[in-house]
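In this view, the complex is presented without one of its protein chains, the others remaining in place.
Chains here go by letter, A, B, C and D, matching the order in which they are written, and residues are numbered from 1 within each.
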Amino acid sequence: MPTANATVAFFLIDTMQDFTLAFVLAGQLLIGLDPTLMGIVGLSLAVTGSALLVACLIGFPVGALIGFRQFRGRSFVIVCLNALMGLPPVVVGLLVYMMLSNAGPLGFLQLLYTPSAMIVAQAVLITPIVAALSRQVVETLAREYADTFRTLVVPWPTALLALLRDGRSGLATVALAGFGRAIAEVGAVIIVGGNIAHVTRVMTTSIALETSKGDLALALALGFVLLLIALAVNATVAALSLATREAGHG
Amino acid sequence: MPTANATVAFFLIDTMQDFTLAFVLAGQLLIGLDPTLMGIVGLSLAVTGSALLVACLIGFPVGALIGFRQFRGRSFVIVCLNALMGLPPVVVGLLVYMMLSNAGPLGFLQLLYTPSAMIVAQAVLITPIVAALSRQVVETLAREYADTFRTLVVPWPTALLALLRDGRSGLATVALAGFGRAIAEVGAVIIVGGNIAHVTRVMTTSIALETSKGDLALALALGFVLLLIALAVNATVAALSLATREAGHG
Amino acid sequence: MASIVSTVPFPGRFASAPQVRTSRCQRSLQTVDLGFEAGGKTILDKVSMTLSPSGLTVLLGPNGAGKSVFLRLANGLLLPTRGTVRWGDDRPTDATRLTQSFVFQRPVLLRRSALDNVAFVLKLRGVAEARGKARSLLDAAGLGALADRPARVLSGGEQQRLAIVRALATGPGVLLLDEPTASLDPASVAAVEALIRSAESQGVKVILVTHDVAQARRLAHDVVFLSGGVVREHTAAADFFLSPHSAEARAYLDGRLIPQEETNSC
Amino acid sequence: MASIVSTVPFPGRFASAPQVRTSRCQRSLQTVDLGFEAGGKTILDKVSMTLSPSGLTVLLGPNGAGKSVFLRLANGLLLPTRGTVRWGDDRPTDATRLTQSFVFQRPVLLRRSALDNVAFVLKLRGVAEARGKARSLLDAAGLGALADRPARVLSGGEQQRLAIVRALATGPGVLLLDEPTASLDPASVAAVEALIRSAESQGVKVILVTHDVAQARRLAHDVVFLSGGVVREHTAAADFFLSPHSAEARAYLDGRLIPQEETNSC
Partner (left out) sequence: AEEKSIIVQSTTSTANSGLFDHLLPLFQQKTGIRVDVVAVGTGQAIKNAANGDGDVLFVHAKADEEKFVAEGNGVERFDVMYNDFVVVGPKADPAGIAGSRDAAAALAKVAAAGAPFVSRGDDSGTHKAELKLWKAAGVDVKAASGGWYRETGSGMGQTLNIAAGMSGYALTDRATWAAFQNKGELTIVVEGDTKLLNQYGIILVNPVKFPRVKAEAGKAFVDWVISDEGQKAIADFKVSGEQVFFPNAKKAGG
């Protein structure tokens, strides 16, 4: 069946074309510095950055505390925390939606469909992740320090700070994991943000939109741009933490 | 404005009702052992379990290798790996779709809209996460063991196995993070699975479907069920790893 | 010896160390039927003794005798599985630990500079200008040149010395020292011994674990000999080194293996 | 001493250790203008020396002199920033390391049982029935009772002894020992010394770092004295302990502080 074969070859080129087109588009988007795209990128970074900040401010200490304190029911708390890493974004989105909706208890704040709502949703989503992974990272160090801290009678807030400080290189990876989860997330932000053009549209919701329009090449191009952003953020963090490690304290 | 206040009060009851309704529904779903739901839960676990297996089989050794071997460009590889934690599910879904589509290079496998395709997509999504976090976890242990292994001239495959073995408690948390990400993920599986009833419908795609139908209570109820499953999986893993830790080798 | 003290790496700066302890009144350490089990093994068994509230007690015994475990129980880092530990009337608590300093057999240094390790405990005790004081403590101990090095890259002996400086920085009333000079060069050993003596002469209770019999001879007021988790004897130093009561201690001092039947350690 | 050897915790089982080394021909260690810098400090400087291919060389020197760094350079765990290290004609590589065993100052044990720690190296060298052999090695070393304990909960001295058993298990041609008896009780010290002697008498080259001057006296054929990263002298043992050439070594043996001007260590 020569025709069938020829057809297959033609099809192969077909999705490959989408693929290469995506690369070209991604390049054009980046070079063109399209203002709409820049706005979307900026909002993505602002929302995820804020959410990550909140998540780290809560998740690091909580994770560290669980990592080094011994208390009744600790294993249970750890199991719950680890399970919360599997919190589906859509569920988080729904919960936050119900809270912030006009019919919800926090409706009077009028936060729904604003970037603030997206920050809340992402923070709720990744705080357990940051806490659970911090717990793991801090625990190794905490075991090493535990007896020293006990014999020195280090009060827990001081111990916490010391663990976070001395464990910072591991915590950087944890923060990056949280960042990755948040920046890539779409289910929660689309529910509470609404993917409203010029207001709450971020990279992932744009990608979802282009996908549902069937413009796979553009969706993929946006995906590449998003990955490039993630790469840039990671490289920055790596450069910073390399600087500390070179000082020899890592 | 007494009327306005009354309305607000009514709304409050409204979302709270959704919320309690969700709990009741979740309970009913679980007690009723609804066969459709059981099928969906089973598929979720099967798909995510398989994807996690693949991700761990690849991610653990890759992460461990990067964690303990010194080579040129290592920092760069780590930055890329960390950045890949921010791979958006939709993008992964699109890439896998393009590969598996009838118009794509692997179309002849006829995997699109099958659970296999979903496994592939989730595995692609979480392998970098498992690898990046394993790298972090193994690195601490690797630094401790490094000189001993070098002076003993331990070949790298043996070293790898030893690090994975002795670092297993940390790696369990990594696997759970991967599990959480995969089981909660919807963007990728909905593209390559198609959310076909009885065939490729999983928990998250059901939640998304009910959300888009506006049945928030049912969506939330499914979310609670999903969380319960995640909790059960985590508890099982914890029980297993507690057993090893009690043997004193943790 | 006094002339050495002034030139050795640990000049007698202990007297000027921050005096944090509120009460100098020492309390005697008393254990009653103390026992500790772990991993299904009895590690310490029926340890009943009273140590005087001052003076230097040396804890001797073969490897695995339970010396380190005893110190941990005394400090309250481990909880007894049987019997009791008391400092005066108190069980070991944060309050008693605040007056004690413990140098572990394998000192754990924070992943920071040598200076920050000392500054950390000073800050902890509310000392003002902690970093400045830490630096002068390091200088006084002859470790000034290492102040800004990450503690992790210090040599074995340097780490041990840093741990000792850190322990003394808080001006403790009780010193628990677990083989503090095991990795030290002869001059540093002499210096540390001088410091210990000086502390002791100011009323600090010292409990010292060592395998250096000569050191024990030089420093001990009384000797507790442990083997296989059991106290074989508790004797005044003069008597102990002249002729120990127990067969185990005699074997130990002779460098002979303690007969297996009588111990549960290796 | 021979009578002790048969009853001490490390009976002379070295002769029966698995003989893995293919070539018994020892090669001399030669360093030329060896230098090492780290953290902006010169840690070793212009070390040029040749050690004979057999016999026991003791490395003496104060804390922070660079002894441990020297051993790491010799084994190839660190790369020199200046000069060269050679075993015969070869730079340190995996091939040379395969014939060497290194006991670190702070031995690192795998997070497994004591038995598995020994079995691990035996498997590594392709020894059949590794676990069985490991158990008999532990039994022979008097550590049989500890075989199934996690290595991490062993006492300090037990860990050190386990590390020595592990190092000897591979039947090395060169032994690099960094203060191997620092935490050992007198009987174990005697046992380890007997083992070292026995190994040496079978042609094993031993380089031993110790702060125990008496031990150095007992074991050394020749002594290398390091301070401040510089070799102050390399002398036959008999001469060295009679009257060392260098002022630094004299000070060290007297337990005096080495004058600060002449060293860059603390």
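Quick notes on this structure:
By our rule, a residue touches a chain if its C-beta (ideal position, glycine included) is under 8 Å from a C-beta of that chain, and two chains touch if they have at least 3 such contacts.
Just so it is clear, the model here is predicted, and its values are computed rather than measured.
Here the chain not displayed is in touch, across the complete complex, with A, B.
In the complete complex, the hidden chain is touched by one of A:101, A:116, A:134 or A:173, namely A:101. Across B:28, B:75, B:110 or B:236, the residue that sits in touch with the chain not pictured is B:110. Note that of A:92, A:137 or A:190, the residue touching the chain absent from this view is A:190.
For chain A, the residues touching the absent chain in the complete assembly are 4, 7, 11, 14-15, 97, 101-103, 112-113, 190-191, 194-199, 201, 205-206, 208-209, 211-216. Touch with the hidden chain on the side of chain B covers residues 14, 101-104, 107, 110, 112-113, 190, 194-197, 199, 209, 211-218.
One rule holds for everything that comes next: only the chains that are shown with their structure count from here on.
Separation of chain A from chain B in touch steps, taking the shortest path, is 1. As a whole-number value, the distance joining the C-alpha centres of chain B and chain C reads 50 Å. Each of residues 39, 149-150, 153 in chain C touches at least two other chains. Chain contacts: chain A has residues 248 touching two or more partner chains.
Contact topology of the protein chains: cyclic, one closed ring where each chain has exactly two touching partners. Chain pairs recorded as touching, per the definition above, are A-B, A-C, B-D, C-D. Interface residues of chain A, counted against chain C in their complex, comprise 141, 144-145, 147-148, 150-154, 158, 162, 165-166, 247-250.
If you check the complex, the residues on chain B that touch chain A are 8, 11-12, 14-16, 18-19, 75, 78-80, 82-91, 93-95, 97-99, 101-105, 107-108, 129, 132-133, 135-137, 140, 170, 173-174, 176-177, 179-181, 183-187, 191, 203-204, 207-208, 211, 216, 219-220, 223-224, 226-227, 230-231, 233-235, 237-238, 242. Put simply, chain D touches chain C in their complex at residues 4, 7-9, 38-39, 41, 61-65, 67-68, 105-106, 142-146, 149-150, 153-158, 161, 178-179, 182-191, 211, 213, 251-258, 264-266.
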